[in-house]
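Please read the structure below before turning to the comments.
Only one protein chain is missing; all other protein chains are in place.
This part shows chain A:
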Amino acid sequence: MKEEAAFIFSPEQLKYKFHQDHPFNQDRLSITNDLLFKIGALNPSTIIPARMATLDELLLVHDEDYVQAVVGASEGQFRSSYRTTYGIGTEDTPVFPQMHDAAAWLVGGTLEAVDQVFTNGYKHALNLGGGLHHGFRGKASGFCIYNDSSVAIEYIRKKYDARVLYIDTDAHHGDGVQWAFYNDPDVCTLSFHESGRFLFPGTGHVNERGHGEGLGYSFNVPFEAFTEDESWLLAYKAAIREVIAYFKPDVILTQNGADAHYYDPLTHLCGTMKMFQEIPKIAHELAHEYCDGKWIAVGGGGYDIWRVVPRAWSHLWLEMTEQTDKTFQSIPSSWISQWEKEAPVKLPEEWHDSEGIYPDIPRQKEIIEKNERMLLKALKPIFDKQNIYKNS
């Protein structure tokens, strides 16, 4: 049987490291890969290496002066404009040696994933090192230097002339990608996130719908804080089906931040592993239904690197490669013993979270209702259009 999915990874991607105490920790890639090895879901010899994105590729989206500033900062230069104009050297995105190279390797991984799908005959490809969705054209923001997804989408547009549906399930709004394609009718962005009233970056309001020719090609579904699986998944399934039927993309790019889980220290949502099992399942189905299987997936946020990220991202790869039966067994003890000394928390033994990992939420009914209203608002332009067709 020909493999349908490509797994992209290179050790260079681990060098995207701000400092020891920074919450964005790429060790999660090693921990996840090891889990996949130990359950026999990934063979090290089949991993396709990432590559370093070239300057020209970065400039598909990023401004030249910004890239120069990142290169300068990587070489130890410092100017006060780095912080104010370019967002480099801030608490969120501090300078670290060779940061340009490391960031360019993450972008290159996503570009490699694109090429594997468009020219090497794979249906799907995964670059867990990507998903840095806060990066702007000319500014670093929220742990992100270069925006691999934005660069990859522009690369797809230029090289393969395909229309892209970008689906972002990180707990934070996918602002960088949204603004990069806000005027573009051939790129549709759909972001599910904790409401900007509560969480960084504060945007992602339901009324952000695109601009100019791109009006109607940006969708946002913001959730109340403390939203649980059921309410989240209901909105996800409904929105993704409506938007894909409306936009009819040639390829899907999903950003799979794993920070909407209850354990995540930076957000206030109450997802469990069930959510991270369902998210790729629907994306996979729809990729086959609408895009002849073309599906590129990247990582993203995820700050509980022990209890959440390895399992969540394994679910993603298992779905992509139709090996979900591997989760019928417990997590192998060899993986636990490999990492438990480093982990400050008890590592999970099962693939799913048991009931009651968090206390009852008194406002639950109100939260569900608010989310439902928000969903209807988000999809209103689609429903309005459908009514016009029906009536004419």
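Here is the rule we go by: contacts are C-beta pairs under 8 Å (C-beta built on N, C-alpha and C of every residue); 3 or more make two chains touch, one makes a residue touch a chain; residues count from 1.
FYI, contacts and distances are computed from a predicted model.
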Exercise. What is the protein name, per UniProt, of the chain that does not appear here: "Autoinducer 2 import system permease protein LsrD", "Phosphonate ABC transporter substrate-binding protein", "Phage tail protein" or "Gas vesicle protein"?
Worked result: "Phage tail protein"
Exercise. Which one, A:Leu199, A:Ile305 or A:Leu347, makes contact with the chain that was left out?
Worked result: A:Leu199
For this session: Write down which of A:Ser74, A:Ser141, A:Thr189 or A:Asn256 is the residue touching the left-out chain.
Result: A:Ser141
Exercise. Taking the entire complex into account, which one of A:Gly212, A:Pro344 or A:Pro362 touches the absent chain?
Worked result: A:Pro362
Exercise. Looking at A:Ser30, A:Thr90, A:Asn183 or A:Gln386, which residue reaches the missing chain?
Worked result: A:Thr90
For this session: Could you please point out the chain A residues that touch the chain left off the display?
Result: 22-23, 90-92, 134, 141-143, 172, 175, 196-203, 225-226, 265-266, 268, 358-359, 361-363
